[in-house]
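The complex is shown incomplete by one protein chain, all other protein chains being positioned as in the whole.
For clarity, chains are labelled A, B and C in written order, and residue numbers in each chain start from 1.
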Amino acid sequence: MTQSNSRFLLILFVVAAAVVPLVFASGYQLFQLTLVVAYALSVLGKNLVTGYGGQVSLGQGAFYAVGAYTAAILMEHFNVPYWATLPVAAVVTGMVGLALGLPALRLGGLYLALVTFAMAVAVPQLLKYKLFENWTGGVQGIVLNKPDAPFGLPLDPDQWVYLFTLSVGVVLFVAATNLVRSRIGLALMAIRDQPLAAEAMGVELSRYKTLTFGFGALFTGVGGALGAIAVGFVSPDSFSIALSLTLFVGMVIGGASSISGAVYGALFIVFVPNLAEEISKAIPGAIFGVILILFMFFAPGGIASLLSAQMRRFRAAR
Amino acid sequence: MKRRTVLAGIGAGLAMPHIRPAEAATVVGVTKTEIKIGHTIPYSGNASSYGVIGKSHSAYFKMINDQGGINGRKVNFISLDDAYNPAKTVEQVRRLVEQDKVALLFNVLGTPTNSAIHRYVNQRKVPHLFLSTGADKWANPKDFPWTIGWQPSYHTEGQIYARYIQQAKPGAKAALIYQNDDFGKDYLNGLKDALKDDFNKVFIKVLTYEATDATIDSQVVSLKESGADTLVSACIPKFSAQLIRKAYDIGWKPLHCMSNVSASVGATINPAGPEKAVGVISSQYLKDHSDPDWKNDAGMNEWRAFMAKYIPEGDINDAGYVFAYGAVQSMVQTLKQCGDDLSRENIMKQAANLKHEVGVLLPGISVSTGPTDFHPIKQMQLTRWTGTTWERFGGVLASS
Amino acid sequence: MVDPVASTPIQGGPILEAKGLHAAYGQVRVLHGIDFVVNTGGVTALLGANGAGKTTTLRAICGMVRSTGDLMYDGKRINNMATEAIAAMRVGHVPDGRGTFMELSVEENLRLGGYTRKDSIEPDLERMFAYFPKLKDRFRQQAGTLSGGEQQMLAIARALMIRPRLLLLDEPSFGLAPLIVREIFEIMKQIIATERTSILLVEQNASLALSVADMAYLLETGKIVMSGPAAEIRQDESVRRAYLGY
Partner (left out) sequence: MEGVLHQIISGIATGSIYASISLALVMIFLATHQINFAQGEMAMFSTYVALTLIQAGVPYWGAFVLTLVFSFIAGMVLQRTLLEPLARAPVLASVGAFLGLLLIFNNIAGWIFTYTLQPFPTPFGAGAPILGGMLSRHELGSTAVTLVVLTAVWAFFRFTKLGLALRGAAYNPVSSRLVGIPVARMLSLGWGLAAAIGAIAGMMVAPIVFLDPNMMAGVLLYAFAGALLGGITSPLGAVVGGVLMGVIENIAGAYIVGTELKLTTALVIIVVVLVFKPSGLFGKTLANRV
């Protein structure tokens, strides 16, 4: 298969992803798909940090929360239109990521895992702290209005939010693809695989590590902002440690070292809990855990790596 | 050729976006033989302890169906897991409303979760009945005519304690400890509303804890050090039990008003040690299974019979089952009153027109609602732990 | 218990014999049916360029890569046995990269070497200090802080702690300064003389290897291209040109 062919297929796929749901999906299903895109972006941010940057972050939910709250506060207190909150959310979470990336340099591995884990626990507590309560709404959170379609487009809010979210998602996925193929991306992978060699080759370890952390936070933050717009509500309880763990699951299920893996992971974390619930109302969490472990057994490198292995086999067979 | 067809198809799709018919009829989720009721609750995640409420509802509607249903209709009760995650609640509630097309939502659990769907269900005009949360904001028929709570609000309870302290212990130096979330904050606000400017004079120390803390021993030490002689606590049973035990151990004996959430003998008093809790004040609206007073109570026996038959494996000491049993009575009563008119308007109208007794509520407390009264249960009664039982005193108190 | 050192006859029959040995890493086949022998009490050198399959041969012996054909150790076929089971049969291995337990102390490294031993290993520690006095000085030090040469000494000492009947040495000269290499080989000669262990020595530095070996095999891209007594190989014209550099 030639590259232009596969690019064409990809474009076709994106167009289909936009059009087919608009025609066939109900508002509820569109909402689910919107969440998939928002989570996919967040998992993508995690993939950049962990899969490409080789740093284990357990607290990506904290960036999701920061992105979501940035969007919500701007909309609620400053009457900023929803679409304009995204660049701000990107910048804010990116900055927070960079600031946290700095100690991350000094503390690799487990220590970074601790710092990020702690961050995921601490952020909801900070969100309801009395000093910020006027902005964050404290424990009550902030309720948002659902955006209507602009320019008189004949779309209902669900359809519009989905299209909008998908468009932002596609742009950022393309950006991420270019990022990992760029000099930065190559340097990142060099650092991940051979830190000493990379350093010897003149790759500035610390700068790139911090950068990855910042980029990862940025992607996750935009995902959070989109999620907040779709859900129409943010509160400290929306962003408990469970969210971070969910994003982590999305990463390992999808495949950490891949861009497309983020989509598979997001599909998993949105739909598999519903499946688990169908199987047993008594122990949905345990069923989810079993499914997760089974995936680890049969696709330890994630769905993306399983698929690409199948693809290779398929091509080899031809 | 092929490519062109595909593109043409896409063009057609864009030109004629799918337009969904507006909800023409307001009778949704009802057939001659069935009515669909939607519900969400955490069956997974950190708050899955509440899952028993959903389990109880499912069992209760099974019982109703076994007995022939309500006005000849069986109840199709669809209860979904939201893991106490507001985003998931929105997803599940939208599924219930848009895909399963339920007639109404009943007893959706949690403050943040209900907040997330509050506006949606009111825009959609879906009855959002008898929520499983003690926040005060659900009683707002003017702005949110489709939402109604059930239990007395934490806010009200806070006010009751404030008044009790003023009357029982004038000049009290009080301390407050609350869980740092919407549940705890409501007590703080209730106390503030009742005491107004006096709050800062009466309360000399206010502390919080997080639901994820391991212990609150440190807070108890600080509270004692503050010199307070009165304590209001808005904690879940685990921390109330720790609080009672630690206060006793360090020889601190304040007048202790404890949130109704922790009034369970099985979950709070017994773990803490019944002798250590003597004198603790709480307030109740439900009967407590482990309270000897209700050993042969008709209302409680009815509940016990239900438990024995339909949830034999359930933990009888879990107050969640009693709560669920009470809330579902109001649901059934509403549907009975609806008769054959199960339009959403009528369901809401009947939900706001209740006056019935519930066997698991304390004597003198009943459910009553009206077009402008969205507080189904307004009364509570103060109780004092004697070492063996909760002794009710001072008559039934209504919220102001 | 019989003293293993005394019971080892000098230059007996083969303790290790490979016949038609094949080995592969997944799809990549590295050894294509090689034959060789290590005689009891003898030193056999396996020579060859980078990528010829020398390290793979050692790994096949230790069960670290899958192999077919026959690997007979002490009359028993050992192909694909668990690595730890082969070690328990007193096969010592100084792996490439030295395999130091960096985070552990020198002492702990040596004690781990004696893991399979049921008897007291204290006398052996003393023996190792006699060969490698530097290790005694660094006894409590973290092994990761040792120099390359010291780590190589530690690796050899660790392998000797198992009281090997067969010792596999993978490039003991690799990455070390010539002076250090000479020091290590001097000690090795001493060890060969006193321990009388059978040794299979893999080396890129052929002249060094031939200086201690009595038998030698030349490996090229997974095949044995020449074999014979070390002295003869040493004289061979092509070997001299290609591997000895004179």
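In this text, contacts are C-beta pairs under 8 Å (C-beta built on N, C-alpha and C of every residue); 3 or more make two chains touch, one makes a residue touch a chain.
Quantities reported herein were computed from a predicted structural model and do not represent experimental measurements.
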Touched by the hidden chain, restricted to displayed chains: A, B, C
Listed residues B:Asn76, B:Thr133, B:Thr156 or B:Asn180, member touching the removed chain: B:Asn180
Touch criterion as defined above, residue of B:Gln219, B:Ser233, B:Thr334 or B:Gln379 at the omitted chain: B:Gln219
Residue in contact with the excluded chain [from A:Pro87, A:Pro154 or A:Pro300]: A:Pro300
Candidate in contact with the missing chain, chosen from B:Gly171, B:Gly251 or B:Pro312: B:Gly251
Which residue of C:Val30, C:Ala87, C:Met153 or C:Ile224 touches the chain not shown here: C:Ala87
Missing-chain contacts mapped onto chain A: 50, 56, 103, 106-107, 110-111, 113-115, 117-118, 121-122, 125-126, 128-130, 196, 245, 248-249, 251-253, 256, 282-286, 288-290, 292-293, 295-297, 300-301
Absent-chain interface as seen on chain C, which is shown: 62, 64, 82-84, 87-88, 93, 95, 99-104, 108, 111-116, 142, 144-147, 158-159, 161-162
Sites on chain B contacted by the missing partner chain, in the whole complex: 44, 46, 48-49, 51-52, 180, 207-215, 217-219, 221-222, 225, 237-238, 241-242, 249-251, 266-268, 270-271, 314-315, 317-318
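By our rule, only the chains that are shown with their structure count from here on.
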Pairwise touch network: line, ring, star, complete, or other: other
Chain at maximum distance from chain C, centres defined as averaged CA atoms: B
Approximate Å spacing (C-alpha centroids) for the pair chain A, chain B: 34
Separation of mean Cα positions, chain C and chain B [Å, integer]: 74
Sites on chain A touched by chain B in the complex: 12, 15, 19, 22-24, 26-29, 31-32, 35, 121, 125, 128, 138-141, 143, 154-156, 159, 227, 231-233, 235-238, 240, 242-243, 270, 273, 276-277, 281-285, 288
Chain B to chain A touching residues, read off their complex: 6, 10, 13-14, 17-20, 43-46, 48, 54-55, 58, 79-81, 83-88, 90-91, 94-95, 97-99, 110, 112, 115-116, 118-120, 180-182, 185, 210, 212
